[in-house]
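Encoded as structure tokens, here's the structure I'll be asking about.
Only one protein chain is missing; all other protein chains are in place.
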Amino acid sequence: MTDEPELDPNSQQAKEIAGKSPMRIALGRLARDKIAVVCALFVLFFIICAVFAGPICSLFGVSLDTPLASERVDGLNSGLPKPAMGPPDGPFTWDHPMGVAPRTGQDNLAYWLHGCRASLMIATTAAIVASLVGVVVGLLSGFLAGTVDKVLSFFIDMFLTVPFLLAALTMAPILNERFNTSDNYGTIQKVSLIVILSLFGWMGTARLIRGEVMSLREREFVQAARVIGMPTSRILFKELLPNLAAPIIISVSLMLPAFVALEAGLAFLGIGVTDGVSWGQMILDAATPLFFREYPQYLWQPMLGVVALVLSLNLLGDAIRDALDPKTRR
Amino acid sequence: MFAYVVKRLISGVLVVTLVSMAIFLLFWYGPSSPAQPICDRETSNRCTQAKLAVYEKTLGYDNPVYEEYGKFVKGIFIDRTLTIASSEYECTAPCLGVSFRTKQPVKEELISRMPATFSIAIGGAFLYLLFGVPIGVAAARRRGSVADKALVSSFLFISSIPYYLFALLTWLYLTITFEIPLFSDTGYFSPISEGPWKWFSGLLLAWVALGIFGCTQYTRFTRGAMVEALSEDYIRTAKSKGLPARTIVYKHGLRAALVPVVTIFGIDFGTLLAGTIFTERIFEIQGIGWWSLEAVYGKDLPVVMATALFSAVVLITANLLVDIVYSILDPRVRLS
Partner (left out) sequence: MHVTGDAVLGENKKERLDSMKRNKPLALVAGAALLTLAACGGGSSDDGETGGGEEREFGGQEGGTKDAERQGPAPEVEGAAAGGTITVYLPGDPGPDTLDPTGGWSVTGNSIQQALTSRSLTQYIRDEEGQPVLVPDLATDLGTPNEDFTEWTFTIRDDATWEDGQPVTAEEVAFGICRSLDSEAFPSGPGTEYSKHYFEGAEDYEGPYTGKDPKCEAWDGISVEGQDITITMSTPFPDMDYWGAFMAMGPAPLGNASKPPNYGQKPLANGPYKVESYKPNEELVLVKNDQWSGDSDPGRHQYADEWVFKFNQDQAKVDEIMLSGNSDSQTAVSTALGSGNYNDANSQLGERLVQQTSQCVSTLTPDYNKIKEIEVRKALAYAYPYEDVWISGGEVPGVTRTYANSVMPPGMAGKKEFQVDGEQIKYDPEKAKELLAEAGYGDKPYEITMVYYEVDPLAKDAQDQITKGFEASGFSVKAIPVQESPYNIWLDPDNKVNKTLNLRGVNWCSDWPSGSTMLPPLLKGEAVYNTAFFDEASVNEEMDAIATMPIEEQADAWGALDERIMTEYFPIIPTAFRNDLFVFGEKIGNPTGDGSIGAPNYKDLYVMQ
């Protein structure tokens, strides 16, 4: 993050548009940005899919249940779906609007919707946790300065040098061994994924906040608060934090698409979510030469899900950053 | 300058030490018994408590953790002999242990994997610059034109796609759909024993995927840096002096613009050298990233540890070098 935006309520520009909070200004700018609106609609679509995955499934009459494979796929035809199940060998059918998976006959729509849910849930939670950690570390580091800052900065740098993928790969089997007998194994797996993502995702936020705090610290209103003897915690949370809304939003908007992509990427490598309800695992299953040749939709469905979500989150994030940046002029 | 380098070196060593401790502890306390995987493997899944105890004892897992970590560190500098059950393995310094799967010294395997990963990294990084920088410069010169806008938005689009999906699609389309013979046999082939052409064609697909994806980012970096550089006062001065546009752009503008690009490039190149897991997985190139994945699947703890350490060392070194180079390239930066 080289271009840390400076959000300063006392700046020249903010005074010009007096009467509006910086957030309202930013929202107004966003609403005028066509790309941002389209992306926001896309993101909204995915959120709706994720939140209402269950009802949408019952609306279409599909479910995550495993059918007997031989009812839906043809074992002598490479395990591809029977023609009655829709593509690739049959016509579209409302019974399975997105077709069924080869080999297992699971319904693609149900898995897609629930994969969307898993993806967004993990990414959102991890982004929130990571920002919390990042904000706390950044605040402490930036405000206390001195030795605390040196130590914390060292840890920020250290975590940045640990290769994330390798760390995740290393921890996955260990976590599994600890918890595989638990009844909540599926949940624990997701929680540990969130922990891993946040453990290696907070550094960017911390750096951003640290820089921001360092410049705010010398401001009059902070100096004033100090002089009147306000306790440090109060200064941090009452005086500084409200001024950090923009960088926090920006860092979350950067993290979300990255985490969506990483969640699917880890599932693609076979760690992360392993219960099959994940876009990454669907991609892994579909990315064989045979299925790609005979049944490309099977790959495109989860692939488009990941790409569209990551892309719209990324572009929306860019737009938010621009909107929040007082330097950009329209 | 010298003091700065020393300071950075010390902190680098400190980071490596801490990372190695963290990894060591993770493997020590993480699994219920760190000797379990090798015991299962060697005994055909008939690892009884008594046998497990033998493995734990010979691998030193009944000693305190700091003692074994001490031995590990000592092994980096002095040859040691490792014992696994009843077999002894010589391990020359720097000793990174013996692979649980192949029983080969980890160091030697690591070295034998390096050419593949380094080939990918060098080729990919070369393409980043080869295409990224000139296109970025060209776009900056024509800033605001239709071509510039189309380029910027299409590149933004590509670089927003997760890299592994981009690589996967590259592989599926070029080898499966279009069946381009040039790309049919991906993998690493030694340029010496199998010939340079085989080496080249085996890696080409990986380079293409890495190169296209990376050059979109470098185009954006370069364009941004160039736009900024061209708006500097000294460029205006040069223009008013009547210098030819070519000289202004390439001699004065590009020089300044390259500084941030080189910085990012250094870090990216380090990341590539540290192991390109997705690239090696998708194109089945048996380099360090591929090897570390295999080690994770096979619970080959010494190898996982070695690859993690290796990546950390490479990344730290890359960071350090970048900072030093930065100070040389940009006279405004004074290191302190």
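Which chain is which? They are A and B, in the order written, and residues in each are numbered from 1.
One rule holds for everything that comes next: a residue touches a chain if its C-beta (ideal position, glycine included) is under 8 Å from a C-beta of that chain, and two chains touch if they have at least 3 such contacts.
A quick note: this is a predicted structure, and the numbers were derived from the prediction, not measured.
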### Message
Of the residues A:Thr170, A:Ser253, A:Gln281 or A:Ser312, I need the one that contacts the missing chain.
### Response
A:Gln281
## Note on the structure
Which of B:Cys47, B:Cys91 or B:Ile135 touches the missing chain? It is B:Cys47
### Query
Of the listed residues B:Thr81, B:Thr102, B:Ser153 or B:Thr237, which contacts the missing chain in the full complex?
B:Thr102
### Message
Please output the residues of chain A touching the missing chain, sorted low to high.
### Response
66-70, 73, 75-79, 102-105, 173, 176-177, 180-181, 185, 269-270, 274-276, 281, 284-291
### Touch list for chain B against the chain that is not drawn
36-37, 40-49, 51, 85-87, 89, 101-104, 112, 175-176, 181, 184-186, 281-282, 284, 286, 294, 297-299
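We take it that only the chains that are shown with their structure count from here on.
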### Task
State, to the nearest whole Å, the distance from the C-alpha centre of chain A to the C-alpha centre of chain B.
24
### Query
Which of the residues in chain A come into contact with chain B in the complex?
2, 154, 157-158, 161-163, 165-167, 169-174, 177-178, 257, 261, 264-265, 268-271, 283, 287, 289, 292-293, 299, 303, 306-307, 310-311, 314-315, 318
#### Entry: Complex contacts: residues of chain B adjacent to chain A
11, 14-15, 18-19, 23, 26, 30-32, 156-157, 160-162, 164-165, 168-169, 172, 175-177, 260, 271, 274-275, 277-278, 281, 292-293, 296-297, 299, 304, 307-308, 311-312, 315-316, 319
